[in-house]
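Note that one protein chain of the assembly has been removed; the remaining protein chains are unaltered in position.
Showing chain A:
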């Protein structure tokens, strides 16, 4: 984290980041990015743990949406300091255990998927939900169902020089293989030879929960494996904005892992790559499309590739203003459940008012939250584009 120190002097305490924090707007006790980030870091630099520095409990309310990072006109990234301080937070053992469990869902992913009908019945059963409630996982939000379907790449008939390794991410791997299927089809449509590599979770849930060391270990494995592909001329593609941001920015900015800089430059968000390949939605999409832009997509500084691909669609409504409030594991925590829904309330209202036929978003977590908050079915943009091309 040494590399972050040099940006500290650029924080003028102008508080622009403060106004962009979605948590403050609904939880007035939250001290906000400036205080929890750069200011706490200054205190820490003075005396470390021996001085006045104390990581405060409110840090666990930072959702790691990183909108503060985007707001700073001076290049400071308050969210990274927040993450750093979060990792030295001393939480009650019960909360720590609950956070660890939520952040490590990937470990159970493969097993849960293989035994899908069983695990799903088990997970939805009242007994287990009651148990979860006891350890601090809300019983009011449905747990995602394991998706039993296997993700396969059916090789195209003609060989191609364009090669992509697909970083599927936990959400599409275990809970929504339809996203992975559509992504693979579209990449093949753009003449890519697609390969799926044995990769680890990107580490974002661990990072957001303050398990920095464990996240780093996953990151190191991913960097090493993906660099091998990069060296063979592959492009690294993701369909999850949070995985993409981890690979594109966090591995190098937070962990400074050797080779992460080179890897970052070879990572593509699926929309970014498809748009660069000239793919566009074909048959007109009728009935209106509401596109919720996830925070970690905004943070990649690639604009809105899927919106460009859908140009000409009647009634395309883009929202990059309202947060969905889910923030990954955040929304599953019992004490944060109501806040999470409250943070998403403006988005839910706006979606319901639009009465559009399709609601799309790139992020699996935003999807779960919007479905829970509005009752609408939500698709990944790749699913809508693929559907339009199939007609």
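Structural remarks
What we mean here is this: a residue touches a chain if its C-beta (ideal position, glycine included) is under 8 Å from a C-beta of that chain, and two chains touch if they have at least 3 such contacts; residues count from 1.
What we mean here is this: contacts and distances are computed from a predicted model.
From the set "Phospholipase_D-nuclease N-terminal", "Anaerobic glycerol-3-phosphate dehydrogenase subunit B", "NADPH-dependent glutamate synthase" or "Branched-chain amino acid transport system permease protein", the protein name that UniProt assigns to the chain left out of the figure is "Anaerobic glycerol-3-phosphate dehydrogenase subunit B". Residue in contact with the omitted chain (choice from A:100, A:320 or A:337): A:320.
Shown as candidates are A:32, A:210 or A:373; the residue that touches the absent chain is A:32.
Where chain A meets the omitted chain, the residues involved are 14-16, 18-20, 24-25, 28-32, 35, 56, 58, 69-75, 245, 247-249, 252, 261, 264-267, 298-304, 307-308, 316, 318-321.
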